[in-house]
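Report on the structure given below.
Excluded from the complex is one protein chain; the other protein chains are retained at their positions.
Each chain carries a letter (A and B) given by its place in the written order, and its residues are counted from 1.
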Amino acid sequence: MTSYGRGLRGLSVATIATITVALALVFFYAPLDANQGFIQKIFYIHVPLAIVALCGFVVGGLLAIAHLRTGDRKWDLRSYVAIHMALIFGVGGLITGSIWAKASWGHWWVWSDPTLVSFLIVMLLFATYQPLRFSIEDPERQARYASVFAIVAGAFVPLNFIAVRMAQGVVHPRVLTLTGGRLPGSMGLTFAVSLLGIALLYATLWNYEIAAKRARMQLRRLRRAALGDDAAGALGRSAAPS
Amino acid sequence: MVDQDQQPAIELRGLTRRFGERAALNNVTVQVPTGTTLAVLGRNGAGKSTLLRILATLLRPHGGEVSVLGERLPQRAHVVRSRVGLLGHEPLLYRDLSGRENLHYHAQLHCVAPERVERLIEAVGMGKRADDPVRALSRGMVQRLAVCRAVLHEPAVLLLDEPRANLDPAAVELIEPLIGSGNGHTRVLTSHDPGAAIEDADLVLGLRDGKAAFVRQPGEVGAQQLRELYG
Partner (left out) sequence: MRATFAVLAKDLRLELRTFETLPAMVLFSLSTFVIFHFALGRSAVGGQLAAGILTVTLLFAALLGAGRLFVAEREQGGFDAFLLAPVDRTSLLAAKAAAMFLFLALLEVVAVPAFGVLLLGPALGPRLPGLIAVLALADLALAVIGTLVSAIAIHTRARDMISPIIGLPLLLPALIASARAAAPVFSVHGSGAPPGKWLLILALYDVVFALIAYAVFDFLLED
């Protein structure tokens, strides 16, 4: 008997604990930014969301390679969930980025920031992933074409960042360009814990969705086996693997 | 019948192919000895065309073993491709090109000498109309060109999906030497007319909902078996 969501409890607890610690650090430990004040703290949510979303897109592409190599549809399911979750995190990243832009530059959107612009382009591309899947009815072809898309789009992510960054001068918020070694120690620690928390959240949600989807497929298989083909009903059109 | 040391031209063991959740072919097992004809009977949607498309390497099998001329599918599809000819529902000809242009295009893809195209065009009596665009031809003429296309590369195995559809008796006479049983081809054929197909066959496979209802000698297929398939 397959057990669904094995190890999920431990992962969930670790996620909640890390995010709690991260929030505590953000509000009580990390220093106020000298120029931007309190609003700068959205950085600790915005940047990890965006980084995790981008990694999720690339991971979706890598999982798609595994799908095309093995022909095993479980890799397509994993790739789908990776991209699907990355899209949700990416929307979060865009919204928090927009709020930050409004607070620090007075505009909801700025074209002068190459990271934000590249991120928007990547989001626009991956937003077509679901419509593409939805418009292919045969589940196998859907899986195959979606994997081809995921690989092409995954490779697009770094190339796009290079092109957009070159197109605009590097005019980025003070803090973000400092990402890495030049962050003051306390900010660096807070950022690292926040990034870990968001990454764990992504991993947990990814696992939950996989478990739910696999349970649903198993249920359908059992219904068909026990009650005959008609009992399960026709499979609805769906963008998700089935 | 089957020689002990001679491999059958087509061998299916437990062939299964799904479309989504539906199994178009379910655990079909049959052997076709070299040089013989297998007639595949069944209602629309029973899996006849799917079977032909798998043998033609256009569809991949999902389960079971398939070998054509001793080569496993899908692994050795590239080898099989040059030795099977498919005549399906679609003529696979571009409507805006002439019959001659279409056949020369296929000849290039199959590395066939251009002279063979001309010989085939004459053989099916299309010499006068070979330069007209395919869209201007009658369905019978298109079918004759499609036959030329299917046998262009002199395949050892012919896969024929209702080969005589749209043809008048005179045209059937013309294509018979190309796709008939006389010249040593191994053939798999389907037909909307079970009587004619059985007459033409050495072995009959009855398909019902993707499962093999029976595999019998033509003489053993009677009214009861047909009722089973079509009833």
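Keep in mind that, in the parts below, contacts are C-beta pairs under 8 Å (C-beta built on N, C-alpha and C of every residue); 3 or more make two chains touch, one makes a residue touch a chain.
Since this is a predicted model, take the numbers as computed values, not measurements.
Interface note: of B:E101, B:D132 or B:E176, the residue touching the hidden chain in the full complex is B:E101.
Interface note for the absent chain: among A:N35, A:S112 or A:S135, the touching residue is A:S135. Only one residue from B:V32, B:A56, B:L120 or B:M141 touches the chain missing from this view: B:A56.
The missing chain, though absent from the display, is touched by one residue of A:I39, A:I121 or A:A240; that residue is A:I121. Mapped onto chain B, the interface with the missing chain covers residues 56-60, 78-79, 81-82, 86, 88, 90-97, 101, 105-106, 108-111, 133, 149. In the full complex, the hidden chain is touched by chain A at residues 68, 121-122, 124-125, 128, 131-132, 135-137, 141, 144-145, 147-149, 151-153, 155-156, 159-160, 162-164, 166-167.
Criterion: only the chains that are shown with their structure count from here on.
Centre-to-centre, using mean CA coordinates, chain A is 49 Å away from chain B. Interface of chain B with chain A (complex): residues 19-21. Residues 138-140, 224, 229, 232, 235 of chain A are the ones that touch chain B when the two sit in their complex.
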